[in-house]
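To start, the structure itself, in structure tokens.
Subset of chains shown; positions unchanged.
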Amino acid sequence: MLSLKNVSRTFSEGSAGFKNISFTSEKGEIIGLLGTSGCGKSTLLRVLSGLDPEYTGAVKINDELIKAVHEKVGIIFQEPRLMPWLNVVDNVAFGLKVKKDKQKQKEAQDFVDLVGLHGFGNHFPKDLSGGMAQRVSIARALITNPEVLLLDEPFSALDAFTKMQLQDLLLKIWHQYQSSIVLVTHDIDEALYLCDRIFILRGQPGEIYKELHVPMTKPRSRGNEELAKMKANILDLLDLTQGEKGESHDNFKATAK
Amino acid sequence: SGEKNDKPKKITLDYAYYSPTSLILREFGWVEEEFKKDGIEVEFVLSQGSNKALEFLNSSSVDFGSTAGAAALLAKAKGSPIESVYVFSKPEWTALVTNKDSDIKSVKDLKGKKVAATLGTDPYIFLLRALNDAGLSADDVEIINLQHADGAAALSTNQVDAWAGLDPHMAKVELTTGAELFYRNPDFNTYGVLNVRSDFAEKYPNQVEKVIELYEKARKWAIENPQEAAEILAKEASIDIDVALKQLERTDYSNSLPGNEQVEALQAAGEVLQKGTIIDKDTDLEKVVAELINPDYAKKIIKD
Amino acid sequence: MSSKSEPLSQRVQWKVKNRIRFPKKLKVALYGSVVPIFLLVAWQILSMVGVLERHLMPAPTLVLEKIVSMVVDGTLWGHIGVTLLRILIGFSIGVGFAIVIGSIVGYLKKAEHMMDPLIQGFRAIPSLAWVPLFILWMGIGESSKITLIAVGVFFPVYLNIVAGIQGVDRKLIEVGKIYNFTPLQLVRKVILPASLPSFFTGIRSGLGLGWMFVVAAELMGASKGIGYLLVVGQNTYSPDLVLASIVLIAILGKLTDSAIKMIEAKALHWQDSFGKLN
């Protein structure tokens, strides 16, 4: 369980970052964050992960106030952040706490295969393509089954097909472990396919501008018409020049804050 | 006291290329032989110069150290607990040197010239005394502080006009470049003395006497076999036999008992050093010299 | 950013700076003096109870006395000035050569193959061994002293520059190549800035060696300088003078290093690294 109350973190004398964010998420909920570039999404994830303790307000995971990294949190950063001196398998096994090396390697190899990198296990990061590196970092985060999973544009560098496969992999793992997930994405389809709730951030520093519920059960169909309508609406909401107009015709389950 | 008959577990002596008798001792293993009887271990340590020998003495790394008399005096004046108990030679290891075709013929000609010397060492003292003798002072010449070897090279390349030299460097430049020793005075050298740490001497007087006895043996051997002695020196110090011969030629082994000669020489050296503020003005030189030169042990061995 | 709030927030920040910064610097300085002071006190006590003998290891107070006496009779500043000047010039020359040669060797594999083996061999030659050669080649004037210091400075700076250059991220180099930079532009605009952290480490390492080489340099016919004092102290069996000059070298070494460290911090403000974290 994740709960935020009036959380702010700003830079450059209050002109960047995010402010006044409050929400509570239940266990197993998938929350989507959408927002313009630079509105503080990554900063928010850093705060949630405990990497950035210099926020104001209160962030709680399972009622524990977050001051440092919580052991139940996993994160996929916006960049792959692979260890250049480890090969793919070792990078995936990086955070595994299992004792035996062999078991570690086997488990990591399984995840390498799951993200479609079979045969690339002993490649080093410098010999990977952008998308492959991103998939390694996905595997590295998923292998530890964190209770709270923070994803920063995890599938941005992947082709449509691979992206769908990995979205389904994520859902499968989510189904199995019921992790709480916070997903930052720019892909509205992705947010609608995966999330139970979507927050739209706006401004600099960013604030929550809209909260949308996606009341469908998962797995959803990607071609669903209702989702298509919601997408059009979200596009409207994101368009800053049309921002004020957008507020008037929220004719579906969007609850303004 | 009752401790006097105790024996040390181990005796450490130094050997040095400027003390040919120490090389002879080491070569023939006489010391080891002698002390083996008492079950005392013997170790030889190489001293590269008087300064090293004194450092070794100070840190109790050696019990006996060979130095120039002036070096021992300097250290004693600064508080080193050592005594000079034996004179291993009266070497003429230092002199004033200039190049072959130089117009410097006497000490007087040095006025206003550049002279290389290593501060605080025998050649430096020699230079000061020579200047003093000629009615000059240190301020009348430009003394360039250079290590002995560097001084030789600086002279050879005409970067200095004269050099207060030291063997074997001096012998070497004499032979190779025909450099001239334009001022020699064996009496201005401060002798080569064997020093012992005071607390060692106090505890183990018998062993001190034995070492002196062995040095005497080596001295006599050196006098009798000058050619072989030179060969040992040449081999040990890896220098040419000619250089070794030249060096030994200037070494006088005739008197090994510390006494008035040494006291006078050191007194004179001390005064020069005091003038150059290398020894404190308020040091009581006479007392220091008297405490340093201790002929008691040698007297028992050297009867004539 | 509203223009209204700007002046206020600036004022607040300034105040905060004034309140927090000074004590922090002081705190750092205090932290840094704990160990040295402890060592000094231990040394003093050991001297006073006689464990350390005066003629070998005089007490800190005696060493201080020696330094003070040099201050009083005015000779100290001359020694320090001469040595600092020699180091400054030698250091600049050494760093200059290291930058030029290091850049070429780091940039051109061929130059590396040609020059590096020789330089790596020379790097191991100790200061004492250079002394006679330098006297031979350059005499006993200032030039040989300064050159010797420059030699000492050169090698670590060179090594770090070459390593820094060869460690520059290929990705950044490619950006420069895309813009058809000439090798010189590439070195100036990409490679040198990117290898700056390594360069500064080299500079600091080099400065340390400069100080080390000063003693050897001042063996070459000097009549002034801290290194000269050390040698005189050793030749005249004056442990107080020896220790005084060691202490002076240590203090001056630390001060000059701090100066470079400050420049480094300024020059590398853009770094997003661990050192900036805590």
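Letters are used for the chains, namely A, B and C, taken in the order the chains are written, and counting of residues starts over at 1 for each.
Note that in this section a contact is a pair of C-beta atoms (placed from the backbone, for glycine too) under 8 Å apart; a residue touches a chain by one contact, two chains touch by 3 or more.
Quick caveat: nothing in here was measured; it's all calculated off a predicted structure.
Asks: Can you tell me the subunit counts for the whole thing, written with the labels shown?
Replies: The complex described by this file is made up as A x2, B x1, C x2.
Quick note on the criterion: only the chains that are shown with their structure count from here on.
Asks: Could you name the chain whose CA centroid falls nearest to the centroid of all protein CA atoms?
Replies: C
Asks: Take the average of all CA coordinates in chain A, do the same for chain B, and state the distance between these two points in whole angstrom.
Replies: Here the centre of chain B sits 83 Å away from the centre of chain A.
Asks: Could you work out how far the Cα centre of chain A sits from that of chain C, in whole Å?
Replies: 48
Asks: Of all the residues in chain C, which ones touch at least 2 other chains?
Replies: In chain C, no residue touches two or more other chains.
Asks: Give me the residues of chain B that touch two or more other chains.
Replies: Residue numbers touching two or more other chains: none in chain B.
Asks: Where on chain B is chain C touching in the complex?
Replies: Checking each residue of chain B against chain C gives 51, 54, 58-59, 71, 74-75, 77-81, 116, 118-121, 144-147, 149-150, 153-154, 157, 159-160, 278.
Asks: For chain C, which residues are in contact with chain B within the complex?
Replies: 53-56, 131-132, 135-136, 139-140, 219-223, 228, 231-232, 234-239
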